[in-house]
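Every protein chain except one is present and positioned as in the full complex.
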Amino acid sequence: MGEPFFHVHRVRFDEVDAAGIAYFARFFTWCHDAMEAMLAPIDGGYVGLVVQRRLGLPAVHIESDFAAPLRFGETVRIAATVERVGTSSCALRFELTRGEDPGGAHVAKVRHVVALTDLATMRARPLPDDVRALLERHRTATP
Amino acid sequence: MGEPFFHVHRVRFDEVDAAGIAYFARFFTWCHDAMEAMLAPIDGGYVGLVVQRRLGLPAVHIESDFAAPLRFGETVRIAATVERVGTSSCALRFELTRGEDPGGAHVAKVRHVVALTDLATMRARPLPDDVRALLERHRTATP
Amino acid sequence: MGEPFFHVHRVRFDEVDAAGIAYFARFFTWCHDAMEAMLAPIDGGYVGLVVQRRLGLPAVHIESDFAAPLRFGETVRIAATVERVGTSSCALRFELTRGEDPGGAHVAKVRHVVALTDLATMRARPLPDDVRALLERHRTATP
Partner (left out) sequence: MGEPFFHVHRVRFDEVDAAGIAYFARFFTWCHDAMEAMLAPIDGGYVGLVVQRRLGLPAVHIESDFAAPLRFGETVRIAATVERVGTSSCALRFELTRGEDPGGAHVAKVRHVVALTDLATMRARPLPDDVRALLERHRTATP
């Protein structure tokens, strides 16, 4: 049973919308940032995967529930876990809670299925061993 | 049975990511733009709803499937329909196809549940009559 | 003496900041959008320049004055002119006024110097003839 990966984000000045709350589409960017940070231990990190190896992890499916709004300057803690690892795809789960400490109020939940893709051909490819090993490290039982 | 509302977007220079394709979170912004455009006929449009009436339609649930990437300069046609209208929430469905003409290849599908919210209190409120009537105009049978 | 090129933008829901006004860095994006639209008549447009010919027009110098804020839903009219055309660079001038009609109140002024660049080498290159001809069409006397 793997460990969650934790990532903290603070809502920036330009991330709110005309309703005065963090714009909903930003939540997906923060989760993507969390995924990138989680992949940092692989050789060259997510940057090396994309830039040197020309591989990417585009989204194929996303599901999310939004429970509470966030405002400018608030911090959100993202607990990223891996729900399932397939041949070329994997399902990531992100639990967003208020504040940077554990135990904050529930804010949102995102499930993000990505597929390892050759960026030259845009075709799916089997997950490289180092990416797979890293994902397994954060794999947890489905809640 | 209502009619779909059509909205066209062209992928901008700054909407691609380091993988060279339109960044996935932008798709949600385009669907939000489509929703805003669909609501234009209500008094003051979506802008009036937010700015004058201090009401909003924050996302409470989102589901999406991404079938094909989009590149800089490509156009995407968004067919927005209303799947369900509740007391204070409604479910919108967006079908994204390539190009601005009908019949383009499937690109993505987004289901977006929003809740009419008082922006002062952030509490749900019943949908105002004009918003409800507009939504009914685009309500279609669930595919 | 060339003609200005006009471009209209409406401030989007997600373009405001926590101060409730259009975020200042967005103004530069709108001016870039205006430049792209101005270049549409060249073969393949700005998209073709970047994607097929692998040439770009990165900013080398920007100057701007902000006179009045814009809010969600407001429209801004951008009058783009070309102040100077050099061997590989050119100076663009953008005058932003409120509303989509001529004669709106002054909002901001942006001067944007760009250099024609080979995107493979990131070296400056002489402006291609079609780009130069298009720029000359919008060249005006310096105010």
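A few comments on the model shown:
To keep things simple, chains are lettered A, B and C as they appear, and every chain counts its residues starting from 1.
Note that a contact is a pair of C-beta atoms (placed from the backbone, for glycine too) under 8 Å apart; a residue touches a chain by one contact, two chains touch by 3 or more.
Model, not experiment: these values are computed from the prediction.
Contact with the chain that does not appear here is found for just one residue of C:H32, C:R93 or C:H138, C:H32. Only one of C:P41, C:P58 or C:P126 touches the absent chain when the whole complex is considered: C:P58. With the whole complex as reference, residues 12-14, 29, 32-33, 36, 45-48, 50-51, 71-73 of subunit A touch the missing chain. For subunit C, the residues touching the chain absent from view are 18-21, 24-26, 28-29, 32, 47, 50-51, 56, 58-66, 69, 119, 122.
The missing chain lies against subunit B, touching residues 13-14, 16-20, 23, 25, 72-73.
Basically, only the chains that are shown with their structure count from here on.
Averaging C-alpha coordinates per chain places the centre of subunit A 35 Å away from that of subunit C. The residues of subunit B that reach two or more other chains are 29, 32, 47, 50-51, listed in rising order.
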